[in-house]
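Right, I'll just put the structure down here and ask away after.
Note that one protein chain of the assembly has been removed; the remaining protein chains are unaltered in position.
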Amino acid sequence: MTTPSTSSVDSGGTQGAGSNGSPRPLPEQRRSRGRATTPAAPREITTGFLAGRVIALGLVAAIDLYAGPPLISGRHWAGVVILAAVSLVIAYVYLSKRHVPVKYLLPGTIFLIAFQVLPVLYTLTTAVTNFGDGHRGNKDEAIVAIQTSSLQQVANAPEYGLSPALDKSDHLVFLLVTTDAAGDRKVQVGTADGLKDLPGANVGLTGKVTEADGYTILNAGDAAGRAEEIGAFAVPTGQGAIKSSGLSRAVELKATKLYDAGCDCVTDVASGTKYTADESKGYFVGPNGDNLSQGWKVNVGLHNFARLVNDPAISGPFLGSFVWNIVFALSSVFFSFALGMICALALHSPRVRGTKLYRTLLILPYAMPSFAMLLVWRDMFNTDFGLINRVFGSHIDWLGQPMTARFALILVNMWLGFPYMFLVATGALQAIPRELTEASSIDGATAWQGFKRVTLPLLLVALSPLLISSFAYNFNNFNAVQFITKGGPFPPDNASSGATDLLITYTYRLAFGGSGAQFGFAAAISTIIFAIVATMSAIAFRRTRKLEEVYS
Amino acid sequence: MTWVKRVGWRHLVLILIVLFALFPIAFVVSAAINPLGTLSSSELYPTGASFENFHKLFTDSRYPFVHWFVNSTLIALVSAFASVFISMCAAYAFSRMKFRGRRGGLLALMLIQMFPQFLAMVTIFMIFTTVTDLWPAFGFNEVWGLLVLYLGGALGVNTWLMKGFLDTVPRELDESATIDGASHAQAFFRVILPLVAPILAVTALLAFIGTINEFIFASFFLTDPESKTLAVGLYGMIAGDRNVNFGMFAAGSLLTAVPTVAVFLWLQKYIVNGLTAGAVKG
Partner (left out) sequence: MRRRIVFAALGAAASASALAACGTDDKPAAAPSKDKGNGKLVIWADTKRTAVLKKYADQFGKDNGITVEVKEVAENLQTVFVTASQQGSGPDVVVGAHDWIGNLVQNGAIDPVQLSAEQKSTFAAAAVKAVTFNGQVYGAPYALENIALVRNTELAPTAPATLEDLVKAGQDLKKAGKVSEILLDQAGAQGDAYHIYPIYSSGGGSMFGLTSAGDPDPKNVTVNSPDSIAAFTKIKELGEKGSGALKTSIAAENVVATFTAKKAAFFITGAWNIADIKKAGIAYDITPVPAFAGGKPAQPFLGVQAFFVAAKGKSKALAQEFVANYVTNKEVALALYDADPRPPALLAAIDDAKAKDPDVAKWLDAGKDGLPMPVIPEMAAIWGPFGNAEVAVIKGGDPKTAADAAAKAINDAITKK
């Protein structure tokens, strides 16, 4: 072993132990070169050793100094505990001589946990809820929303001009101006106790009170500064309360729906209809089974999963979409890799001139904003106006027929993806020692044989993990499908699943295309897809272990 | 004849592929110089030619294009370097060390990428609402906040890419270095990093492009017009409303490619002669 390691016994254990079985010749030459570049110098070890630890500790201290005070002043004790724990872990890992792999993995892992793992875990927990539009908040929030939106202006109540003011003891009051039919103005003062007349106050041209004995009138800036207080202030009246509507007007309002904790129900004041809380649906439900539109988030158990299985409109097209999804991801990876590799090979020769120009032109498809190019491609496939039909003199409804639409998607995805493959293949080709390819040509192998025997296998070693992860990316390539076909074309008798739908676009439409966002349901579908894909990938991954063992 | 056999075919293949690559881009160019600003791809040549769309991009007060340009380039550069470093470290551990959960970790890294991102918005808001309250410098509308968010994805695809490359670098190199008394950190920084310069350059470029193209998170994270990125700003020109300005959009798309190509030209020398140069001079 090259490094101190934890005491684990990885069953895939031929890692690291050297090169038995490796097809890589000429180790002496490369080893000697490597040695020449790293003269052993114990003094430097000490310096580096110290410097590394000082930097690590310094950073931890800096982070704690930055992140700690707001947590403490905000009394987020749980946050303080987590911060301290993470700091201790970092300090321990980088001060200790052990746990070397963790030293290398920790920085990325911290970000990964915070911004990828946590969101995924949270999403999974919503799969057993009805979280979505209409059910986003908790019950209290729903009650507040119901009562607030039931506030109606009291019929025939006057319209008040509002001048917020302070009384002698600096309490907020409303100075309210009403104008009668004759145009005469009357000023009243509204306090938490109610309304009373305020004779002798001056009213300006704009309808604002300019002066009133015993009160300090707030100017616009001061009123804005107290906006929250003004918004919350209510002057009780016989029928309801006078509330501000903004900072310059006030209206008399009464609630037309009221919540009663005793019966856990909302009563419509005018009709007397009672809407009782239904904790299984997250709605207040009336006697006829209709519900108030504001609901809350409740646990629905496995309802979302059951819906997935029981509804033939959802489970029926699942298999077809799944097969196409795999075909799409595989062919996207295969074709873009093939084309990218051809480019890289063609340029991989000292005799080719203009490599710089070629390379620059070849990465352009990747350098342009991808959504813009997807839109351009969609246009090019247009039956009547698109360039492709024009060039070929055809009249094919490319995106309107299942097979041509699928072909078009794969072609576009190849175009978008090949520069990426070109770049990585170029990088990988550079990493293949020229001695190897030269050796094979000295042996009398043709260029093709050399490629097949030496270059391609080595490329695949370098790139197969990448190809797997590229498959993963294309498996969920939402943008490509959404921008070009939106999953269509759809059969006339089925509006829920189109010919080019990937599981993710299909999920997206089910979850967000209907009555608003249904995060809980989307999470349930995602969980199922995730489980299927994870199983498949794990199996494929086990197979690649053999490959890795052969070459490493 | 031998020229054709040795080099000529390469040019032929390359020219064909370049044509394929440039074909759709030609329409973007056409739309960009078309003063009427349409993206109708039925015509190869524009109905008129002017630089009005480019001019408007830099003068129209509704679209602070220069700000977007600077923001995008900055975010993409910093994020590319940071994510290359992070994933290089991880790839080194995955390629060279033996520890419990190594393969499980790799598999998990891939699987987590397969989870639909559009579901993450709710959680991102939960996390960053608190962050904005407590540490505003890393909150909404701050470039640093977005950067930190992007780094969450850094481990994903790049680690796989680099692990693959590292597996092809002969293990004897760092072994011999350790035998000579170097620590694992020295072996990593002095032996491995210079050797994989081409891969670092490629990964940096990929991360750069990935960041500059990202708009799902950026579209709700940065909402001040001046704090937007190119992808979000350009997308805003054509989305959300039925009225569209394809001409300026096309011009902006073309200009978006400029920083990417510039970074590519800069990194090209590492990509091309990285290995030998690195090993000798390292």
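Going by the order they are written in, the chains are A and B; count residues from 1 in each one.
Here, a contact is a pair of C-beta atoms (placed from the backbone, for glycine too) under 8 Å apart; a residue touches a chain by one contact, two chains touch by 3 or more.
Since this is a predicted model, take the numbers as computed values, not measurements.
Engineer: Among the options A:A227, A:V269, A:L302 or A:L456, which residue touches the chain absent from this view?
Structural biologist: Touching the chain that is not displayed is residue A:A227.
Engineer: When the complex is taken as a whole, what residues of chain B touch the one chain not shown?
Structural biologist: Given the touch definition above, chain B has residues 36-40, 42, 47, 61-62, 81-82, 85-86, 121-122, 125-135, 138, 140-141, 144, 147-148, 151, 189-190, 193-194, 197, 215-216, 219-220, 223-225, 228, 232-233, 235-237, 239-244, 246, 281-282 touching the missing chain.
Engineer: Mind pulling the chain A residues that touch the left-out chain?
Structural biologist: Contact residues on chain A toward the absent chain are 55-56, 59-60, 62-64, 66-67, 71, 74, 76-80, 82-83, 86-87, 90, 106-108, 110-111, 113-114, 118, 130, 132-134, 136-137, 141-142, 144-145, 148-153, 159, 219-228, 230-231, 244-249, 251, 253, 293-295, 307, 311, 313, 375, 378-379, 382-386, 397, 399-400, 485-486, 488-490, 492-496, 509, 512-518.
The rule is short, and it goes like this: only the chains that are shown with their structure count from here on.
Engineer: How many Å are there between the centre of chain A and the centre of chain B, using C-alpha atoms for each centre?
Structural biologist: Centre separation, chain A to chain B: 18 Å.
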